[in-house]
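This is the structure I want to talk about, given as structure tokens.
Note that this complex is displayed minus one protein chain, with the remaining chains in position.
Let's look at chain A:
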Amino acid sequence: MSVDPGVLARARVRVLGPVPIGPADPAPAGLTRAVEPSGRVWLLPAWPDGATPALLEEYQTAPPSMDRPGQARRVFAAALRCCWTDLDTAPWPGRTAAIAAALEVYTCMGRGDADLMRRWGLGDLRRLADSGWLLLDETAGTVRLGPRTAAWPADALSSLRDLLRRLPQPPEQAGAAR
């Protein structure tokens, strides 16, 4: 029994998370394109009527759990603080930041052994990259936002902007006038 190519493409995105495609390739119906400044294009799932998994909260239904979710969220916030620098615009695609800068912001957010926090924080950056929330280039020592952030609805961003404004500034910008 052969499977419709559109159905298979949508199922594949569920298996793999955001999938890179060629710049000229069309997005099958039900998938949306997220384009990087470099021209690289990612396919993302698009849900009916603009729904997002946040809908589950209205029904007191738990999403899949992850290990150490609080810590992962704080590390993600630190990476967002460094990569989403112009808060008046959309977070995606944002700009490339140093992994060291994201870890610096993270260690400034808590009170603990900074070396230990950096080590755990790097592990969380890797986990966030595995799930498509961040793009990590450990050879170059850089981090960028992952294509999943392109799917955030614009009207859901205001509380995130408020939160990020309260976080420590990334080290390279600390001296710059803002």
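Everything below uses one rule, namely that contacts are C-beta pairs under 8 Å (C-beta built on N, C-alpha and C of every residue); 3 or more make two chains touch, one makes a residue touch a chain; residues count from 1.
Throughout what follows, contacts and distances are computed from a predicted model.
Asker: Missing chain's UniProt protein name, "DprA winged helix domain-containing protein", "ATP-binding cassette domain-containing protein", "Hydrolase TatD" or "Phenylacetate-CoA oxygenase subunit PaaC"?
Answerer: For the chain not displayed, UniProt's protein name is "DprA winged helix domain-containing protein".
Asker: Based on the whole complex, identify which of A:14, A:111 or A:166 touches the chain you can't see.
Answerer: Residue touching the absent chain, from the options given: A:14.
Asker: Touching the missing chain, which residues of chain A?
Answerer: That gives, for chain A, the contact residues 1, 3, 6-8, 10-12, 14-16, 27, 29-32, 45-51, 53, 55-56, 58-59, 61-67, 127, 130-131.
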